[in-house]
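Left out: one protein chain. Kept in place: all the others.
Here the chain labels run A, B and C in written order, and each chain numbers its own residues starting at 1.
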């Protein structure tokens, strides 16, 4: 697949934005400057970015408890994201949602729901609306490996398949649901086999390889746009951090983690860009510097904002 | 598969018992002598009987809203069944349950639940207990085609497969869920394909052929007993009556119904017994007469019983 | 005063002797027709679907079959299968898909065949739809309606999994509106308002009321969500009730009129958010309150109405509030047990007599 340089650089930019954002958030959390909880997307950047780069702004994603990365991949503003993590009125959700519910509707989101797989039906419903209104739009719910064992997941794939809805179901297999290995709670190892039960294509790609993900996503999105219905796209990666920042990880070997950390999708993409695709190293360094500055600005913006005024406590409960 | 004559006759007996029971119940209902609702198993007798004849008394079934047939197939007493339909204290559920919740625990039941597919987790849990206690028992939940689109169904198959539990999931594809054709709400036509998503065998048999069902069930049950885990067994049949007695059936052609009515599993089994298996016609006539008498006796028993005493209204809410 | 307390062999709850003229909300005349509660709901759906292309229906067997109670009958023929959409049996996903469609600008009217099956969908109803707007700081809204038949009675014997009244599950969750109409007039006007409302509205329909008739104006009218409706003006005692129980209250009021007891009936037709003002004002006026709900007594919805009466009228209350409610039991199949499980007109009469202090 031929990918324009500009697109390649934008992929790189978004991956770096995610990584830097997650590192900054983890850092804040560890220093007690963030409340709630932080589930990082580190090591999985290629999955979200590969998928979202295959989408248009008007296409929609549905997020999860681990959606900093999805939002940034779809184009969210770092400052308003960071402000939301800090519970500020200047955040995307005006401080009401926080890390687990962060969603930037302006860049194409249906919300980020922390109940595992509960975003699936939302995406199915949005896709139904697109189909009924003959709109050329696609809906993309993200879930994890563990999420594919929920009833929501099955019902959503079946309904979307039956109605040939424009959905791409992205299943990010990072091999764990909290402490539980997917292999301990599901008999099949290749989760894309489940697509057969719905009569839709099931595709499995290396989730550390942003171009592989991008290519598979592009095919699935084209299929959805063409009216041929949904695809199940499994991206195989790994969660290198704990389930949440500070989680003790008693259930796995450090060696296993180290092995996967070495597969860093950003480092890998960087060498490929430089080596195979002859991208100027300076361009990549510039991106990194630009992102670092953006993170600093985001932190400053977030710190500056104030928490919501208690007098507004009853806002947004009803429309 | 070699089947003993006694077994063949018992299959025939149970199928006739179901048929006669359902005809009697429908008749009562149409004359206003039954309250509630009646979902008959007519035309599907081969499915329940083929499966239950492959089970032992200590194996358990989990029923649905359409479980007169499942109960009788597992050996339930017609009189206590009929009494339950009439809401009598002498019924299996002491008149508390009625047609949709009828269950004969003494013959191996986990209950009959009217929320579609809600019996699946019960069977999974019972099978888990059998496995933990190293008991040589199998749990068999019945669901319909439409039931296989529920979240419960997916979660149950996945959990049972992951833990290799002794379950045989019987999916009775009678082609409709109320008014909705399965082909309108599911993209695949062969529902046994779904087994692939759980790494278990999926088997599809002619649900009008009691011997085919019996053979497939026997294999699946043996597999479960051997500790090799669950099987998805799809029996293909048809619902020749309305969804419930008196249901208007505006959604299908009478010609379609007539075509399937002609496949009557009892008539078919009868001619096979007589033709291929050289069973004495008089033996079959005797069974029919015996069942007719049993139905008369059941009706008399049921009529004789009284409704629960209002003074016992609070019984059985708590143990 | 509870259902348990009365003679369980009484048949009143099984015999709906209520006639439409017990509640007269419009005068007969041109542009007014008698129709059933079910027809009124259907008319509202039809008119809203004609008037707004964003409105569509989804649920199990709502197409040609017309739904379990025939409410959507004829709509499939008129609007086709795209806008009157049969779904797989997937309750949580029906609701969640309605939410997704609503988030992108549609106005879905979803149906769960019996409220009893909402246990499968509480996540999408209460944990997602009710909260998304708030959680996202107002970035979105969820303008859906979720229709669910509930309730039981009249010897129908639908048993434990097809007869419950579960409004408290929904009403205890902020972010949802919960409606439970008692008359055809209310059903039509509230359904229109519910569809036009920008919030998720749980629209409960009482199964026994589907066949009840009443006068309904042709064409468009909306009734406010979040207002109680005073169905009968009276001086001596306030009965707060909703759904089918309103009819018991009206009948009780008529019976006691002969004894010179003047009963005001407040219909909580929008269960949540609750119109505390109307309940408070009526309680202040009469000084005596009976609350009536069909749901199980313990932790039931009527408690809220009683608390509001206390909070808003305690200095005027001349007698302790009495509640009438369903028995704390799963719903039994046999008529002999089912008869006593729900409140009857006599229960309401007895409760009113108790608060006004007159002997039975």
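Basically, contacts are C-beta pairs under 8 Å (C-beta built on N, C-alpha and C of every residue); 3 or more make two chains touch, one makes a residue touch a chain.
The shown structure was predicted, so the numbers you read here are calculated from the model rather than taken from an experiment.
Just to confirm, in the complete assembly, which displayed chains does the hidden chain contact?
When the full complex is considered, the omitted chain touches A, B, C.
Taking the full complex into account, find the residue in C:148, C:171, C:208 or C:266 that is in contact with the omitted chain.
C:171
Could you tell me which of B:15, B:78, B:103 or B:291 touches the chain that is not displayed?
B:103
Of the residues B:1, B:278 or B:319, I need the one that contacts the missing chain.
Residue touching the absent chain, from the options given: B:319.
Which subunit C residues touch the hidden chain?
92, 116-120, 122-127, 130-131, 134-135, 159-161, 166, 168-169, 171-175, 272-274, 295-296, 298-301, 303-304, 306-307, 310-311, 314-315, 317, 320-321, 323, 328-330, 332
Contacts of subunit B with the missing chain: which residues?
Touching the chain left out of view, subunit B contributes residues 60, 62, 91-97, 101, 103, 105, 110-111, 113, 115, 118, 120-130, 132, 139, 151-152, 155-156, 158-159, 162, 315-319.
Write the list of subunit A residues that the hidden chain touches.
Output for subunit A: 35-37, 87-89, 93, 95-98, 100-101, 113-117, 146-147, 149-152, 177-180, 184-186, 250-251, 307-314, 317.
By definition in this document, only the chains that are shown with their structure count from here on.
Using mean CA coordinates as chain centres, what's the gap between subunit A and subunit C in Å?
Here subunit A and subunit C have centroids separated by 42 Å.
Find every residue in subunit B that makes contact with two or more other chains and list them.
In subunit B, 149-152, 184-186 touch at least two other chains.
So which bits of subunit C are touching at least two other chains?
Each of 87-88, 90, 92-93 in subunit C touches at least two other chains.
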